[in-house]
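Report on the structure given below.
A single protein chain has been omitted; all remaining protein chains appear in their positions.
And now, subunit A:
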Amino acid sequence: MTATATPAPPGSKTTAPTTTTPPTDDGPGALRSLARHRGRLIGVCAVLALVAGWVLLGAGNWPAPLSVDLSGPLERTSDWIIDNRDGHPLFLYFFGHVSNIVVLSVRAVYLVLLALGWAGVTAAAALLAWRAAGVRLALTSLAAFSVCGLLGMWVPAMQTLALMVVAVAASVLLGGLLGLAAGLSDRMHRILRPVLDTMQVLPAFAYLLPVVLVFGIGVPAAVLATVVYAAPPMARLTALGLRDADAGVVEAATSLGATGRQLLLTARLPLARKELLLGVNQSIMMALGMAVIASVIGAGGLGDRVYQALASVDVGAALAAGVPIVLLAITLDRVTAAAGERIGEAPADRSGLRWALAALVTAAVAVGARLLDLLSWPDAWTVDIAGPVNGTVDWMTAHLYSGVPLVGGTADWAGHFTTWVLGPLRDGLQWLPWWTVLLTVGVLALLIGTWRTAATAVLAMAAIGVLGVWDPALDTLSQVLAAVTVTLLTGFALGVAAARSTRLGRALRPVLDVFQTMPQFVYLIPVVALFGVGRAPAAAAAVVYALPAVVRITAQGVRAVDPAALESARSMGATGWQQLLQVQLPLARPALLLAVNQGVVLVLAVVVIGGLVGGGALGYDAVFGLAQGDLATGLVAGAAIVCLGLMLDRVTQPTGRRDPTGKGA
């Protein structure tokens, strides 16, 4: 859930082709008036339904007869799995082997990394980056790996890396195969799309529990949960690449008598190289985002260090483990993105020679380090950042929590936010008769999308009622709405500012990178220290997490506005504000809508984290289920979060628009 997969870390990704069908309202006049007409029609129907509903259904919460209690069957399932896990053939001959293969592969990679020693690994990483992406990134990667060592996190970093290698390889394989199927067959494409859509809004916590139940705590469960999380972007991009292959080239190849397989191998796959590599890039980022979440189920490595530091309320130690995650993420992202951009360029002279040189240097360094007895990072070379960081956090919380003259403290703000915004919003939503909620969802989805998206949204919302978690779900919804509002207000402002000032844009980029990749567990304690326990810190954590994506998409959208339009406005004497309000923002509308959609999905992704700081509702239930091994509570809460995600996604999704780069993006 620390997903870094938002469209934009480094520029290349936002330009990823989208399967956009034009929004309905930018057609010629006739279409436009039809669209307006449609809106009015929907409005009239809604009012009629409102009156009818009031007469027929009355007020009240989700009616009990319409809900199903799944706790009995779920408990029986859970008991069956635990009782049969050691003896049933399904486990002995299938899951057991899957588990063993995962363990052995991770172990193999880990042992290779240990055998290379820190010097060998660092050299290999730097040289690989040099060959794939150039000297600057080689230096970045050298620095990143050195910092892992300097912070005393070498061994955990290698454990995380080993797990990542295996998980990413599996994701790329699985996603690639699915994408291949969807890219070659229209029917598969139709079948897979809703599946991938759903996977995209699944919060990672929701499927930790079932995976743990089958595989038990530990690396196999962590790897499989990561694959579920990281495979969809690969599948999506592979399918996209294959489908968008230049028709002319394909036809030429066909006319030359190429068979289906030849066509695939010699024309379509090579043409899709960029998308494929972007898919790998996205899989890596998603997998790293999962590193900390997976620590909750015993994945070990850096995530586990973050998680353990939490137990002793030690922000400094959590940060020391969080920083390597951020650095690994940024490095891997930049290197794979740069490698993607280089694809298609003519290979440089003596490229083979340079590769050989890189391999040779790596080998020499690894052997040298072994001879010098420098396999494990020397303890003397570590820097302790925990002390100063904790000092800073203590100072902040001591001085900002309350009693700041004039503005009050952060605790007071949090209190006001809870009392005046979150409270009324929650009570209001819970007071609404259940059918008006469904109606509102349907109308909103219709206004922005199609009949099909509206049906999905309404059904998803109804499913929440059927699952019997209507009230907590609305509580969660109120928190999401409040956090999204704050995110969008701040994000639009920052995004517009960044688009208009290059300097600000450049200054913001590393900050956004860090916020996007820093595991949320690291800032759990600071948000509680600043805002107290409750729903307000949960909202704060969500805002921090979702803000970078909104800022990026907004800035990108505003920047991409046709310069000619801007120029003509300027020549007519429009002021800066007029240019912004009347030209830039309206023209950037699709991007702003995408930002809204992403803000909503990302905020929802942090709901579970909110459960860890007193957000209560579904987030708490999901955590509770995992902590108590209670499938009935955990799975139902997880399913409700998924439904909420689907509903919010559909309600905020302009027709047909879909970002293919992956969930969270």
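As a convention for this text, contacts are C-beta pairs under 8 Å (C-beta built on N, C-alpha and C of every residue); 3 or more make two chains touch, one makes a residue touch a chain; residues count from 1.
Basically, contacts and distances are computed from a predicted model.
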Protein name as given in UniProt for the chain not displayed, "Cytochrome d ubiquinol oxidase subunit II", "Glycine/betaine-binding protein", "4Fe-4S ferredoxin" or "Manganese transport system membrane protein MntB": "Glycine/betaine-binding protein"
Which residue of A:Asp197, A:Glu275 or A:Asp304 touches the chain not shown here: A:Asp304
Which residue of A:Val147, A:Met188 or A:Val313 touches the chain not shown here: A:Val313
Residue among A:Leu150, A:Ala414, A:Val458 or A:Val651 touching the omitted chain: A:Ala414
Hidden partner interface residues of subunit A, rising order: 82, 85-86, 89, 91-97, 99-101, 103-108, 110-112, 114-115, 159, 162, 212, 216-220, 295, 297-298, 300, 304, 307-308, 310-314, 316-317, 370, 373, 375, 386-387, 390, 397-398, 401-402, 411, 414-416, 418-419, 423, 524-525, 528-529, 532-537, 610-616, 619-620, 623-624, 626-629
